[in-house]
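Chains shown are a subset, placed as in the full complex.
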Amino acid sequence: MDYKHEKLFEEKVFKDPVHRYIHVRDKVIWDVIGTREFQRLRRIRQLGTTYLVFHGAEHSRFQHSLGVYEIVRRIIDDGFSGRTEWNDEERLLTLCAALLHDLGHGPFSHAFEKVFTLDHEKFTQEILTGDTEVNEVLRRVSPDFPEKIADVIGKTYPDKLVVSLISSQIDADRMDYLQRDAYYTGVSYGHFDMERILRVMRPAEEQVVIKFSGMHAVEDYIMSRYQMYWQVYFHPVSRSAEVILMKILHRARHLHTSGYRFQHDPIPFKSFFERTIELEDYISLDESVLLTYFQWWRNEKDEILSDLCDRFLNRRLFQYAEFDPATEYRKIGELESLFKEAGIDPEYYLVTDSSSDLPYDFYRPGEENERVPIYLQTPNGELRELSRSSEIVDAISGKRRTDHKIYFPEDRLAANRDDNPLYDKILRMLKG
Amino acid sequence: MDYKHEKLFEEKVFKDPVHRYIHVRDKVIWDVIGTREFQRLRRIRQLGTTYLVFHGAEHSRFQHSLGVYEIVRRIIDDGFSGRTEWNDEERLLTLCAALLHDLGHGPFSHAFEKVFTLDHEKFTQEILTGDTEVNEVLRRVSPDFPEKIADVIGKTYPDKLVVSLISSQIDADRMDYLQRDAYYTGVSYGHFDMERILRVMRPAEEQVVIKFSGMHAVEDYIMSRYQMYWQVYFHPVSRSAEVILMKILHRARHLHTSGYRFQHDPIPFKSFFERTIELEDYISLDESVLLTYFQWWRNEKDEILSDLCDRFLNRRLFQYAEFDPATEYRKIGELESLFKEAGIDPEYYLVTDSSSDLPYDFYRPGEENERVPIYLQTPNGELRELSRSSEIVDAISGKRRTDHKIYFPEDRLAANRDDNPLYDKILRMLKG
C-alpha cells in the first residue's frame, strides 16, 4: 500500500492528562514520532525556566507537540462542519505540521535564541529539509512533502485555512498550550471550553472562523490567554531565572572568546560561541547538556560564571524592582556606576528586562507583524471581527501592555549592607 | 529568636497541582528547601523511565518531597485528633523528615542502584550528616538534629508514631505519590479520598491507626496502590527502558574496566566504576549528566554501547515476551546459545526481568522485611488488623504477585529475519 495511506494494524494511543488519549492510526505519524529529532523534544521543557516558580511545570515540548496534533486530528477526523472532503495528502500534511511545528526549539528556547541570535523557526525548517531521520520519513510520502510542511509552519503555504489551524490567533497550538500549561502549573486560569470551540469552528476561504453563537467561548479563551501570560508566562521570578541563564551564556562566550581555559572543554557550545553552527550541533544540544555544563561551570575559577551557575541550579535568583524606562534611564546609569564602584559587574548583575504582550489584535494592514483577527460568522453568513462584538475583547485588543523590571542580587547586597555603605546606598535606590 | 521557632514574615506558598497550595511558615523549612542538595531533586524524575510510556510523567522528586511535607504538615497543624500537643522540635523534626525522606535518590534510582549496588537510604543519611548545605541548616536547630532526622527516615527513631507518618503501609509518602503519579500520568487510578483518611487517622502508641468508619476509604487507597503498581509502576515498556539503562551502565563499566578509551572521558562515572565514590561524586550526578553522556556514547565506536544509548534516547526499546522461570529455564539457556551463534551478545540483548509486589501485608513476626500492618480502631477502642475486616484487602494481602518478562531486540531480529534463518528461529522461540 501507498505509504501515505498506510494504517497501523491497531490504533495506538498515548495516555494524555489533557486530552485523555491521543490517537494514532497513520503509519507516517507513528514513524515521525519515532524519529530522533522528535524524541529530542522530550529533553526540552515546554516552559523553560518556569519550573523554578511553578514546580509542576516540568513538562516537555514532546507532549505539547502530541497535543497539538491531537486537536488538529479531531478537527479533521471528527468532521469539520462545512469543509468539503480533505484530500488524503493534505490531511496528512496538516497533521504533520501540527506535530512538528516546534521541532526546531532549542534548550530554554527564548533565552538561548536571544543570546545567540538564532531563530527556532529557521531550525524547524532546516531539520525538516536537512539530512535527518524525520526528513527521511517524510520524503517517503512525496519528495516535496517536507518542504510543504515547512511552508505550512512558515505560513507561506498557499492554503491559508491549513495554516490558520496551526498558527493564528485561535489555533491548535494555543489551545493545547494554554490547557496543558494550566494543568501542569496547577493554576486555575487556562480553562476554556475547547469542546465547544471545536464545535463552532467553521472553515472560511482564508481561515477558520467562529459561529456567532460561540462568541462567549472564544471570549473565555482570550481571557484565559491573557491571564496565563501575566500570571504564568511573564512571572517575574521565572524571568529572573531567564536573565541569569542568558548571563551565564554571555559570560561563557565572553570567556571562550577571551581565551579562558575551561576545566571542562565546552565542546557542545563552541560552534555557538564561534557562530559556526552545523545542524547536528543544534540537534545535539538539549537542556540536559546545559544543566550538565552548568554544574561543571559552578566549579570554574571564574567567579562570575561560577556564581551565576550556582544561582541558576540552586534557585538563588535575582530579586527585582519595578522601573520606568521613560523616566528612570538616568537612575540606571547612576546605578551602573555605583555597581562598578562597589566591585560588582553591572553587565551581569544589574539587568533590565521587559515583557510585553498584545493579548488579541485586530487587523491593521501595513503594520509589521500584522495578525489575522478572529472572525465571527453571523447566522446570515456575514463575517464580523471579534472585538466589534465582544466588549471584553475590545477592552484589551490592540493594547500592548509592557512590564519593566530591573534584576539584581539583593541577597549579596543585603548580606554586606552593614559593612559597606555603598551596598546600602544601592539597595535604597533600588528598593525605593 | 530561637532558630527552630523562627517564622517567615509572611507565609510562603507553592502552587501545587495535587494539593493546590503548599504552605511554609517555618524559617528552617524554607532554608532547607533552598539548599543545593534539595534543589538537586529537581533533576531527578520521580518515576525514572516511566515518561517513555506515560509522557506526562516528567515530574521530579522535588515536587513529591514538597507534597509529602505538606501532608504531614496538615496532619500536625490541622490537629491530629487525640494527639497531645506536639513538642516544637519534634514537630519540626517530623516535617523535615517528610521533606527530606528521598534526599539520597540517585538518577533513575532503582536501575542505577542495582548496577552499582548502592542504597539510596544510606546516601540520604550521609547527605544529612555529612559536610553539606542541608546539614549546616539542620545543625542550627540543634547539634543532633540531622542525626535524628536520619533516624526517623531509617526507622530507628524511638517514637514509632513519628516514623509511621513518614513510612508505613499508609503514610504521607505513599499518599502523595499515588495521587501525584496519577495526576501526571493522567491515569484514572490513584484517586482515593485523602481528606477523609486524614480525618480518620488516630495516633496510637506505636503507630497511626484508622477509625473504623474510615475502612472503605482505606480500602480505596489500597486498591489505588494495587492498580498503580500494575498499571503504571511495573508497566512492561517502562521496564524495557530500565533494562536498557542498566545494560548501558554495565557496558560502560565493562569498557572502562577493560581499558577502552572513550572519546569523552567519563569523569563523573569513574568513581562509580571503580567503587571509590565520595559524597560529592554522588551529589553531582543527576539525570542531566546521564542523558548528556548517553548522547556522547551514542557516537562511541563500541557498537553495543552506541546501540543501547540510541535505543534509550530515541525510545527504540526492547520488545518482550512472557516466560515462566520455573519451567522455562532451559529455554533461556538455549536462547543464549542461539544469540551467541547469531552474533548478538545475550548478556546485553536477552534480558530477563521480574517485577513483584505485595500490595498489603499483615504482620508476620520473624520474617524478613516484616511490615507493620494497618489497624482499624473500633468504636470501643479495640484495634483490628485491616484484612480481618475488609474482604477486598484480605483477598490481596500477603500475596506476592510476580510478573516475569524476557526482553530482546525484536526490531533487529525481524528486520533480518528473511535473510537469517537463525533470527527467524529465535523469533519463533520467543514469540511462541
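The letters A and B name the chains in turn, as written, and every chain counts its residues from 1.
Operating definition for what follows: contacts are C-beta pairs under 8 Å (C-beta built on N, C-alpha and C of every residue); 3 or more make two chains touch, one makes a residue touch a chain.
These numbers were taken from a predicted model, which means no experiment stands behind them.
Q: With 2 copies present in place, identify the total for the complete complex.
A: 4
Here is the rule we use: only the chains that are shown with their structure count from here on.
Q: When the C-alpha atoms of chain A and chain B are each averaged to a single point, how far apart are the two points in Å?
A: For chain A versus chain B, the centre distance works out to 32 Å.
Q: Can you name the residues of chain B that touch chain A in the complex?
A: Residues 14-18, 20, 34-36, 39, 42-43, 51, 54-56, 58-60, 62-63, 66, 183-187, 264, 284, 286-289, 291-292, 295, 310, 313-316.
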